[in-house]
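One chain of protein is taken out of this complex; the other chains stay put.
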């Protein structure tokens, strides 16, 4: 029998029981649709508690939408978004950013998934030249697609570079909880306080069912967002069920517990793998993912029992993600299986 | 104290308890994301049971997406969609259809919310002329935005008109359950069997939480849909929780029970209103909505206690919708209040 | 033998000889491409002389582009453009406005091709409501598609309505010369001075080869236009040959002579037709077009000798346009032929 939990992705996990309870808790009577209800107001106030009173926050269904609509709100069609070449918006959203915004994305190679000011500077040119797209947004992913975490000062440097040039800094925070937990910082400390302008705040991968928030730290940037959300087909009629997910995740810092747990499981996984011959960890394990180079012939064998995604077929690198519900036993059994299979 | 249920919209209602149970029932262990899981496969098979084995079905988050992505799959940017001028896609989706498809929508006036072949014929011109958009889709809403229901032969006539011209017939079925219940027909009988090409199948307004399906009766039309869904920001990572909603609604024909119930409540509401002076029902009550002309000065008074939407301010027409959870007592108390307020 | 000049359209005419000469006159040596040349600067200064020093003006290839890029510069994707249902942007541009801007166009019926404040007011609603597109531009055509001409005070009223609501007034001036000539006003008097914000200034139909200008009377609105023009595929590399056309048309008021002439030919055509039985002029002849109801069976007979466009097949109305090169003899021979054919 296959194990009930894999290391394929944190979105392969189910919903935390508290989130399910929260859905039931709001399921009373009628409330006005499309976000004009007390549950949504309450969830919004939780975001304000974490990020400051003067924010604008909007709920959407998934991370692709949070990212693309954030970018739409920040750009004109002739502008451009600078991102890492491994960025989810560049690689994994089937051209949704280009389609939604009309903009070009400018992909930059990175060593460890992180953009640097030096790299961005090289992509910043042609300013004012009508033949060239005009860079308007730097978009980074935190935690990154390869499981690393930007240090606050790294973000600050990018934000300063952006702001000096009338650009914006957007963060794809599909795993912002994991990043904050990893840094031991508050959510605000590692986003708003270091200059982030707009944050895609992820809940789905951290125990939610399907809910993400877009947070504008300067509400002026958000004036038109409600229209972009609706035109972007992301306005939930029964909004209370998105709100309820955030309610559950903020209650008793469930988001932090979940994130810490999955991060810790990734550390355990890394540790347990450390003495498996032929396994080489290729990126620092700073959040909930482990990227390992393994013999390519072993991959199909491992996949027979555990589903996961090859990350870089040419380099024979695979991605193993831990979730809020990964157990120590899961990790140990998995590493056992890896060890036996590779032997 | 305000009543806990209003007549504002069927999406102001909560989620049917069976749907909540169904969400919990699928919340076990890990499954592959993005729809490649057994729960999604199972829900798809229920659609096949109802609509035929040779369909293609896709789940999305909401009705706007179901409509716009259906239209995207059927059109090129220079084509056009013919619809009623009261159509949700024309009036209530903030330009999402135009933005997503690039197409023009051609709005036609109607008497009772229903397009007719005669009306559509007048909008069908300029064919082959490079200066003009080329009509490619007729899109109708079933039940309509004004609570009427197309007869199967009316749909058939539109479908034939469309197919003779290489056009498609799309149905916005946000309330397809109410229509089928009203007609006393099976879901397939009043859609596929009368020539519908693509159906936006609504669950949210009929007891669901937030799930709609796009059904292609000719799978050839669906070949690219998975890409359009992803690029349209509507691919759920934890798809099982959309699937579970359909599972619940199809089980023991819950969809039909809910639809019949809300339709019956609308009939009751109509009946109870029949002897209220100054209330005039302006459209046939064939689904779960009642549209009434009432003295305009009474509207603010009614709104103090019951939230609902003015439908046509100039004509002083209001819309009252019944839901799966509307009770006879709700209706009676509401009509009592209307009677007293208008007196 | 067919006559060498028809009454089909002012764009069926050739290029005024002075325009051809002007093209040759700028054909000396190299100049920097894309508009950074002295000929373009000189042509721009002619626009400033006519419309004021503080304008921003851009040259594009054709009228569709002038219109669509004007609208693009004024709107966000969730906004809407109010126009007459016979407007060129609504009927004759194959959905280019929707594709370029993402916006919905809101078509209003008119009696004589002209929008009125009353009509526009009815289309101005749903403001601030996220479900609805937000009207941002009123676009009118001057002279209109049916050969009528807005009076300055009519334009002023529309401009005031627009500006009170943070909207803009755009004028499709494909035949702005004919309108100014008809009104006996200067170009500025009947546009900028009565509140127009952006003008598509037509040269092609008035003796040019293929050149239109977009004029912003508030340069702040034009800040991004150079990028929209390039992204809209309308930046000419050899811009001097667009500029030269304007140079010729402004020299010795050639634009005005051409426009007056074609207007006068339309008056002559109207007069000559006045005693032809079975011909009824259906719109006031105020510019260079004559719209006539004629027996439908006569249309194919007329078309054998003279190419023109049926305007409204159902009403058996045809459109006859006069050009800068139409002669009195052309008119008389044409009316003779009409008279004989209808007899």
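Chains here go by letter, A, B and C, matching the order in which they are written, and residues are numbered from 1 within each.
Operating definition for what follows: a contact is a pair of C-beta atoms (placed from the backbone, for glycine too) under 8 Å apart; a residue touches a chain by one contact, two chains touch by 3 or more.
A quick note: this is a predicted structure, and the numbers were derived from the prediction, not measured.
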item	value
Which residue of C:110, C:323 or C:341 touches the chain not shown here	C:323
Contacting the left-out chain in the complete assembly, out of A:48, A:132 or A:165	A:132
Touching the absent chain when the full complex is considered, from B:21, B:49 or B:76	B:76
Touch with the omitted chain, as defined above, among C:178, C:204 or C:288	C:204
Which residue of C:113, C:135 or C:232 touches the chain not shown here	C:232
Contact footprint on subunit C, counting only the chain that is left out	4-6, 8-9, 11-15, 17, 20, 23-24, 26-33, 61-65, 68-69, 93-96, 99-100, 204-205, 209-210, 227, 230-238, 241-242, 307, 323, 325
Subunit A, residues in touch with the chain not shown (by the definition above)	77-80, 91-95, 98-99, 102-105, 130-133
For subunit B, residues in touch with the removed chain	34, 72, 76-78, 102, 130-131, 134, 224, 226-231, 235
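Definition applied: only the chains that are shown with their structure count from here on.
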item	value
Labels of chains that are neighbours to subunit A and to subunit B	C
Centroid spacing, where centroids are CA-atom means, of subunit A and subunit B in whole angstrom	33
Inter-chain centre distance, subunit B versus subunit C - centres from mean C-alpha coordinates, in Å	42
Chain centre separation in whole Å, for subunit C relative to subunit A (CA means)	50
Residues of subunit B whose C-beta touches two or more other chains	93-95, 99
